[in-house]
Structures are given as structure tokens and as C-alpha cells.
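Every protein chain of the complex appears in place save one, which is left out.
Naming follows writing order (A and B), and every chain is counted from residue 1.
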Amino acid sequence: MKNLPILFSGIFFALATSWCGLILSANLQYGALQPVAVDEGDPLYPQAISGLAAQGRQVYLQMGCINCHTQQIRPDGVGADIARGWGKRGTVPRDYILQDRVLLGSLRNGPDLADVGDRNLNTHNHFLHLYDARLVTPDSNMPPFKFLFRTQKIGDEPAPHALKFPDGSPDMPPAGYEVVPTERALALMEYLHSLKIDYELPEAKFAPAATPAKP
Amino acid sequence: MIPFASLLASVDPRPDPRLSERARLSQIDASMRGPAVLFVVTALAWLAAATVLGLIASIKLHAPYFLSGTEFLTYGRLAPACANLLVYGWGCNVAFAVGLWIMARLCETQVKHLGMLYVAGGVWNFGVFWGVAAIVLGGSTSVEWLEMPAGVGPVLGSSYLLIALWVILCFQYRQAGPVYVSQWYLLAAFCWFPWIYFVGEMMTLWAPARGTVQALADGWFVQNALGLWFTPVGLAAIYYCLPKVLGRPIRHYYLAPLGFLVLALFSPWTGARNLIYGPVPVWIQTVSIAASVVLVVTMVVTAINFHLTAWAGRRDVWESPTLRFVVFGAVAFTLSAVIGVVTALRSVNVVTHFTQFAVGQGVNGLYAFFTMAMFGVIYFMLPRLLEREWPSRLLIQWHFWGTGAGVVLMLAALYIGGWNQGMLMNDATVPFIAVVRQLVPVNELRTLALASMAVGLVAFCLHVVLMLVGALISASRAVLVKNGILREGSVG
Partner (left out) sequence: MSDAEPTNKLYPATPAPAGPVADAGRLSDEALQAVHAERFEEKEEPAVGFSPVPVFMIMLFTALTFWTALYIGNNAGGFHWNVYDPNWRPGSEQSTQGPPDLMKIGARVFKNSCQQCHGPEGKGVPGTYPPLAGSTWVIGPPDRPVSVVLAGLSGAGTIMDNNYSGSMPALGISLKDQEIAAVLTFVRQSWGNTGSPVDEADVTQLRASLGTRSSFTPAELLQHYPLSMPDPTPAAGAPAAAGTPAATSAAPGTPAGNTTSAVPAPTTGAPVAK
């Protein structure tokens, strides 16, 4: 085949059919999904996140968290996502319709975060983990995010989220000072708390014997 | 009318038919000299930058306190920066050089109006710099392989079009005669990439699709960037260099167009293969899996073509720097294609998804196959463009063993470690931190491998610099001789 126009249209056709078949048809099929209630009178799910959580999502993007964390739970029986307590059910497309930037992720250097807000994590420990993960989990290889915290003089009383370090820790601030999360860290924590798959959808019910969320 | 005709004549890339074949060929090579050298040099610079960033990132995975004081070097920014440098900085630049050169040669056309190519190259590299700097400064979009901010898209896209235009012009004005499969692969690749890039940018950044359709569009882009851009360019290079250097044609060549056809028709449908058991309807996953399995045809065809040919001339393969790298790339392609087919199947994907195994697949395709093949073509191309031989056999050895051993070690560590990681992750009785601990040796081996690849790259860059300096010296000496300042044959 030597004819440029024919070759060109063949080349285009090969790409166009796949785009139509895979992406366009997917968009037509479920691109217009809306939040829905399972039973009459139930609230609509999924729900939009608050403004502070949306700012936290920007921090999540800036720090490149997606390179180590996923936000998708595989269905019950596939892998051990649900058995590990990472969620009560597998995630489905409708869970993501209200997100501007879908952050599914493709690598799990760290645990999945789709349902992290539902795991009743202790907020202080969560901040400490963000500051330096090894203070909470000794062998973790999560990068330390000390630059998301600042050291400030203790005011009349300690700030609400001031970090409490173990005795003798080299990170302990000097006397009279405390380490507090910056606005970015607070927003990020709000975002993490907003990540919940704690509701059912008509097409996605909780797995039968879902492990209760790990503390 | 007359100006238009002269514009057409100025664009017409066909060389003067009155010249002999050797002279025509050297005219083609001379026409490509500037742009190809420019693209190769910038590509190697980006590859060096990518290697440095990749090394730092790899160290951070097993020594998290390494350079951890600043947010600009946090792992989450270095990893995408390294990937984008590899794809757009190294990969695309070297593809421009190799693709244009092979196309020009096979079509027996020159590349004219080099100013256009220099401008396009400059704009492209500016775009890459801006994009990667933005990622390091915190502007990553977190869309895989499209992490550069949205504004970079039109910059890269428009400069790409200028370059791709030349590939199409070369093909349009080619000399009468049969068309070789490399020309098909290159023409197709240079046509596909702008469309793929446009769709990817539009549907994820400019007018983001709703929900997981965004992830589908991104997956489609990544799979096609690998399968319809880098793969065809790499295959075209192997199809060209292997028979040329060996002096014997490709065995069972009649299968080659079949491989091309299957790749073209089925590879774009594999877009959802990294979303298996993810939040997309199951039919999309199934279609992608089926398409991935059909690609076994391309794997078989290229394996027959490349390996039978190379085996028949194996002694020559070993002795030729070009062929060592090119055949390495060919073997890596077969390996990555086989693994690609197997990991598309659900029962295997359950284990390998989200693990270092997938990273290994990326390294296999982008580095072990594409990069090594491109190294080989550069070994073949630069002597012809610069009209001199490579000065040092030792540097070639360092390059080959450094990069070859490094990438083999990296693949072994990532594949085996990744498989292990997947098996452990799928066992809920194993706490997650135990999985992390198990990966420490894998990450350390990866760093070691990267260090070896860096050594090989340093050797190669040094060698290219020596080539260029030598070419400059002899070129300037020729000028001085021509102008009577130096006597012919003088040592000065």
C-alpha cells in the first residue's frame, strides 16, 4: 500500500474506531450518572466535598500522592482489598462523578485511600504520620512531610493539633514551642477525612461480611 | 503562481536526480545532519536529567530521609518528573531524530527548511522544560504521563506538528518503488501521536470527562503512547538497522505487514488494561483484555522476523555495537509483549496490578526495548551524519554493559519483587507494613541498577561528545584547508 491518502485514512480509522468504541461509548453509557438514593427518603450519594476538603485535594495533587496511593477498591473476592479493611465494597463509576480530577492511582506503595475517612483514624496520629511516617509506623517508606508543618511559639494554650512527640525525639521543638500543621496540612487532612465509601448504591451493595474498619 | 510554484519547489524534498546514488544518499544525510544531531544531543541531555531524578527517587524509596527537607524533591514530584523527562524529553526527541532520518533515507528525500525543524525542536524543549519545572514546583496534574500543566499541551502539540509534517512530506514525495514496513510504522506513528496527545489532553485537562471516563481517557492515552508511538518507532528502527548491518534481509518478511496491521487495529483497544477490576463497567475491561491477547500476533511476527534474522547472523550481532543494542531491544520487545499478554488476563492481573511488576512493564517497554533500540540506531546514524567513526571501543563496552546489565537487573528485581508484592498484598493476613518491608531489597536493587545504567549513559554521552568535537575539529579544519590557511594533511 503506497497511496498516502489511503494509508492516512486507514491510520486514522484504526485510532478513531477505538476511541469511539472505548471512550465515546463509555461516556455515552455512563457519563451522565447522577447522585442517587438507594431507598426512597435516603440521602443522595455520592456527595460533594466541602471547600476545605477541595483545597486539600489540591495539596494532594501538589504533593503527588497519587504516585504511591490508589483510590479504588477492588470488588469482594478480588485481591484482598476488602478483607484488609480498605473498604466495605468495591468502588464503581458513580463514586467518582463529583470529582474534578479522578485520582484512581496505579501503584500501591502505600495503602488504598478511597475509604480512609471511614477508618476512624486518630487525627493526631494521622498528623504525626504525615509529619514523619516512621514516628507512627517504624518501617514505613512514606516521605516525611515536615515542610507541611511549622514550629511556632506556644500561645496561651497549645494549638488544637499540636504534635506530641515521643520523649527524646530529635524532632521535639525547643521548650515553649510547638509544631503545628500549616493550612495546607489541615486542608489535606480534611480531604482525607472526606474520602469515604460508606454508602451503598443501587448497583453496588456492601460485601456480605465486610471487615469492620480498622482503627 | 510563480511564487507558489517556487514555494512548492523549495519544499520538494526530492534530491537532484542527476546525482549518483551515493551522492544522493550523502545529500540526504547532510540535510538531516543539523536537526538529527540537535535532537540526539537534547534527547541525551534529558535522559541524563531523567536518570539523575530517577536515581534520587529510587533512593528515597528505601531511604526516605534522603534529600527530604524540601517539598521540591519529594518523591511524589520526582517520580512524575522523571517519567515526563523520559517520555517527552528523551523519548520524543530521539524518536524525532531517528524517525526523520530513517524516513528520509528510505523515501530518498531530503529534509529542507531546516530552520523550521530547529524552531520546532527549540519550542519542544522549552515546553518540556516548562512542564517538568512546573511538576517539581508543585503543579503536577496527577494524570499519568500528562502531569505537565495544561498550558504545555498546545506548545508541545504545535511544535510536534511541524516535525511530523516533514515525515509526511518525505513519504508523499518518496521515490517510486516499494514501501518498506519501517516507512509504514513511522508514518503511522507520526500521525497517531498528535491525535492521541490531543485527545488525552482534552479529555483529562482541558475539558475533563466526568468520573472514571477521565481515567479511561488517560489509560487510552498511555497505552497508545506506548503501543502506537514508541513501539512503531522502535520497531521501524529495528526493521531498518537489523538487515542493513547484517547484510541479509529480514527472515519471513512477508509477515511484517501483518504485524503492523494487528498492532494498528488492536493496540488502541487495550486502553483499559490498567483498569481491570477498577471502577469501569466490566465490558470495557473485557474488551481491553481481549485486544491485549490478540496482540500476541504482533509479538509472534516480530519475534520471527527479528530473532530468526539475528540468530542467523549472531556472530555479527555480537561484534556490532548497533546490533548489540538493537537486538537487545528486540528481545526486550518480545519479552514485554509476552508479559503484556499474560498480565492482561484477570487471574494474573489480580496479582500484578498496583505492584512494582507494572513498573517493570513500563521499564521494559520504554527502556529495555525503546531506549536500547534507539541507542543502537544512534550508533549507526551518527557516523553517517558526521562522516567519522566512533573513536573508542572501550566506551562502547562500558555503555553496553552498564545499561544492559543495569536494565536486566532492574527488570529482574521489579518483576520478581513485584510478583511477590502482589501475592503478599492479596493475603489479608499479611499486614501492609510487612509488604513494604519485603520491597526494601527490591528498591535497593533498583537503585543499584539505575546506578549501573547511569554509568553506561555517562560513557555514551562522553562518546557522543567526543564524536561531535572530533567532527567539529575536522569540519573546521576542512574549512581552514579550503581557505588556504592550513595545508592539506597538516597536523595543526
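Keep in mind that, in the parts below, contacts are C-beta pairs under 8 Å (C-beta built on N, C-alpha and C of every residue); 3 or more make two chains touch, one makes a residue touch a chain.
Just so you know, these numbers come straight off a predicted model, no measurement behind them.
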| item | value |
| --- | --- |
| Options B:Ala36, B:Cys191, B:Val287 or B:Leu335, residue touching the unrepresented chain | B:Val287 |
| Absent-chain contact - pick from B:Arg33, B:Lys60, B:Arg77 or B:Arg105 | B:Arg105 |
| For chain A, the residues touching the chain missing from this view | 29-30, 39, 41-42, 75, 90, 92-93, 202-205 |
| Touch list for chain B against the chain that is not drawn | 21, 25, 105-106, 108, 177-181, 240, 243-255, 257-258, 279, 281-283, 285-287, 289-290, 293-294, 296-297, 300, 312, 316, 319-323, 346, 379-380, 383-384, 389-393, 396 |
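One rule holds in what follows: only the chains that are shown with their structure count from here on.
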| item | value |
| --- | --- |
| Chain B-touching residues of chain A, taken from the complex the two chains share | 1-2, 4, 7-8, 10-12, 14-15, 17-19, 21-23, 26-27, 29-33, 60-68, 70, 72, 74-75, 78-80, 83-84, 90-97, 99-109, 111, 133-134, 137, 139-148, 211 |
| Residues of chain B that touch chain A when the two form their complex | 60-62, 64-65, 68-71, 74-77, 79-80, 138-144, 168, 171-172, 178-179, 184, 187-188, 191-192, 195-196, 199, 203, 208-217, 220, 224, 228, 264-265, 268-269, 271-272, 274-275, 277-281, 284, 287-288, 350, 353-355, 358-359, 425-428, 432-433, 436-437, 439-440, 443 |
